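Every protein chain but one is kept in place in this view of the complex.
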Amino acid sequence: MEASATARKMTPQGWLEPPPLPHHYDTPENHQAALRFGMWLFLGTEVLLFAGIFTGYFTFRSYFPEAFDQASRHLSLFLGTLNTFLLLTSSLTVALAHYNAEHGKNRNAFWLLMASVLMGGGFLCIKAIEYHEKFVEGALPGKFFRFAEITHPGGPVFYVVYFFATGLHALHVVVGMSLLIWVAVRCWRKEFSAAYYSPVENAGLYWHLVDLVWIFLYPLLYLV
Amino acid sequence: MNELLRRMLFLPEQASTFAQDVDHLHYFVIIVTMVSSAAVGLVALGFFWKYRRRSEDQTTPFVAPTAIFEVLAVSVPLAFFLAWFAIGFRDFVKLSSPPPDAMDVYVMGKQWMWKFAYPDGPSSVGVLHVPANRPVRLLITSRDVIHSVFIPAFRVKMDAQPGRYTETWFTATKPGRYQILCTEYCGAQHSKMWGEVVVMAPEAFDEWIKEQQRGLVARADVLADESQVSIQGSLAQWGKQVAVAQGCLRCHNVSGTESATGPSWVDLYQQPTRLADGREIIADEAYLTESMMEPNVKIVAGYQPLMPNYQGKISGPEAAALVEYIKSLRSDRTQQATGGEE
Amino acid sequence: MASTTAPAAAHDKHELGPGRLILNWFALCALTGTTFGVSQIPMSGNLHMAAAICIAVVKVTLVVLFFMHLWHAEGINRIVFVVSFLFLLVLMFFVLADVATRFTLSNSRIPPMPQIDQQMVPSGMPPGMNPTPQGGTAGPGRTSGPVGNE
Partner (left out) sequence: MSASVTSATAAGAAVFPEKSYLDDGTTVRSWLLTHDHKRIAILYLVSVLIALFLGGIFAMVIRLELLTPGPTIIEALTYNRMFTLHGLVMIFMFMIPAIPGVFGNFFLPIMLGAKDVAFPKWNLTSWYVYLAGSSLMLWGLITGGADTGWTFYAPYSTTTSTNIAPVLIGVFVIGFSSILTGLNFIVTIHTLRAPGVTWFKMPLFVWAIYATSIIQVLATPVIGLTALLVAAEHTFGFGFFDPARGGDPILFQHLFWFYSHPAVYIMVLPAMGVISEAICAYARKNIFGYKMIAMSSLGIAFVGFFAWGHHLFTSGQSAFDAGAFGAISMLVGVFTAIKVFNWVGTLYKGSIAFTAPFAYICGFLFFLVFGGMTGVALATVSLDVHWQDTYFVVAHFHFIMVGAVIMAFLTALHYWFPKMFGRKYPENWALLAAGLIVLGFNATFIPQFLLGNAGMPRRYYEYPERFTALNVASTAGASLLAFGFVIIAIYLAIALRYGEVAGRNPWGSRGYEWDVPSPPPTENFDKVPVFTRGPHEYSDIPEELAKVGHGS
């Protein structure tokens, strides 16, 4: 994001020098703190982005408890749980990548990040299988709803919430994966060290947020 | 005093019990508002005159607020605001809790007209007749988008939400004619969606509604006869038209799925049906007819007692036609029978 | 704002080694198993909801504190996160309080009662007050009932 890596020298310890400090910061710590704080603020906005969906979920659940119950039983508990484990594990590898990058072990960090990206991809594949099932069954939102097994009123609304929540979440998974790939490439170039690891940290924070959202979505959609 | 202020503020006349209360609070609030904004303006101007810059190197002392000033700056406005809120909220709670003996009128907004209906009597477009000095509760809904019933002279307003009912009430005090406006933007003719409340003396109203009921019955008979003559094709086809016209298909579907508010009509005829109280009956003509006239006596298990009573709203021949239509709905024939339906 | 410690000293305070992170992961997996298990126990819907939310909150706390290093982060970051959750709760609280306490016919469960929809007979309409339905009974492209009959 800052100066290109080619202009920077390799230190004896085996990682690149940190990019030059932007002119308006006095110390690198101040810069890092600013980047981290900015990321946390952004995560705050993400929490509120999902707030509307969750509010809608609880509102409609209170209107149509039977339909939500029925529809929730039609989701694949196995795939949902599997996806939960995938995301939790990818969160672990991202956290470990952060640790390794901070200690200058760029190669380890690279492989850990790639593992996370793979798990993210796995998550999306499983999601795609679930979506496919819904499309075949006609368990679709709004006017496309033609799923006969939901006998109580409110079925179409459940699927609006379901598709919007998981769709928005999947979009975040895609963005998160792109961020992870981007920092993984920079790990491959050995850019990170104790003096400079903000990109890994911030991409990791974003990925953890994706995990957080799923931690709530999983029980609300699949279990309750 | 009341009259003077009302005219100064361009308020419409006060034609409900609620209007007086609202206007008195209104005067209180608006007078304080005008006085305080004038005071702030005048003090600022006064300071401007008194402390205008007299020389270019004039100095100013450091002035900071005292604790008393700070406390007053917070507490005085707060006291006023909370007092207004308390009075206003009391009135609002009154407005949102209709008295139990209030007469109900159903109001429906649709683009771009108002319809009014009395539970056991006539209905009308655009004009709402109400008795003076009796509480009237409006049960308001909309057929398409959000509208809002606004009767300025009563100081009453409530949105008409599609798919649900809202309520408000009033007791009109003066016989007369008052305008109804739509205040929730609803499309091209929003500004022409007007109606009228006609407040009548109580006796006159009783007389009116009796007359209307007589007229309604007569008219219904005429309509039924006419439709019987003009109907082309089978009784079942007529029944389908009645079902559409009466809005039956809002809740009962004819596509064979079970997602509706009421039981599906497909394959219903002669079907063994379990009721909410555990009995099992056969859905024959008698049951179907009874369900139209007294729908909440025998509720099918798994459904809410939501269906309104059609006693007096559909004629005998119409009910028979409906039954014929339901009979015709068999799953092997659903496609032809429901034709244009979803 | 800026700390005066050197970079090397700065990262010493992150004592979250791989061991702890993996431990945290085990805890999260165990909690996922728990919430799954609890959901299979037959009990009332509300209890299920309460249990699921409690476990989810614990899991989120673990992720935030350890994976996201909030345990060691600057205080302001904690405030940001807590405040954003607080506002989420504010939104939910007022909306759900409204749903729970509003006039019962104002909720989605209630279908439109059809009887006032039809047989509207104009009566006693004064001249000039007739709001003729211009442009038909329904708006463009609109269906009005759950099954779209009109």
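Each chain gets a letter, A, B and C, in the order it is written, and its residues are counted from 1.
Assume a residue touches a chain if its C-beta (ideal position, glycine included) is under 8 Å from a C-beta of that chain, and two chains touch if they have at least 3 such contacts.
Since this is a predicted model, take the numbers as computed values, not measurements.
The missing chain, though absent from the view, touches A, B, C when the full complex is examined.
Touching the missing chain, out of B:Leu82, B:Ala201 or B:Ala301, is residue B:Leu82. The omitted chain makes contact with just one of the residues B:Ala15, B:Val136, B:Val156 or B:Ala283: B:Val156.
Taking the complete complex into account, residues 1-2, 76, 83-84, 87, 90-91, 94-95, 97-98, 100-103, 106-108, 139-146, 148 of chain C touch the chain not shown. Interface with the hidden chain, as seen from chain B, comprises residues 9-12, 21-22, 25-26, 29-30, 32-34, 36-37, 40-41, 43-45, 47-48, 51-54, 56-65, 69-70, 73-74, 77-78, 81-82, 84-85, 87-93, 95-97, 144-146, 148, 150, 152, 155-159, 161-164, 166, 179, 181-192, 194.
By the touch rule set out above, chain A reaches the unshown chain at residues 1, 22-26, 30, 33-34, 37-38, 41-42, 44-46, 48-53, 55-56, 59-60, 63-64, 141-144, 153-154, 156-157, 160-161, 164, 168.
The definition used in the following text is that only the chains that are shown with their structure count from here on.
Taking the mean of all protein C-alpha atoms as the reference point, the chain centroid lying nearest to it belongs to C. With centres defined as mean CA coordinates, chain C is found 30 Å away from chain B. Spacing of chain A relative to chain B, judged by their CA centroids, is 45 angstrom. Chain C has residues 107-109, 146 in contact with two or more other chains.
Residue positions of chain B touching 2 or more other chains, listed in rising order: 260-261.
Partner chain C is touched in their complex by these residues of chain B: 96, 106-108, 110-117, 122-127, 129, 139, 141, 143-145, 161-167, 177, 187-189, 192-196, 198, 212, 216, 219-220, 244-251, 253-255, 260-261, 304, 306, 308-310, 313, 341-342. In the complex of the two chains, the chain A residues touching chain C come out as 26-30, 33, 36-37, 40-41, 43-45, 47-48, 50-52, 54-55, 58-60, 62-65, 69, 77, 81, 84-85, 88-89, 91-92, 94-96, 98-99, 102-103, 153-154, 194-195, 201, 204-205, 208, 211-212, 215-216, 218-220, 223-224. The touching residues of chain C, when paired with chain B in their complex, are 103, 105-126, 129-135, 137-139, 142, 144-150.
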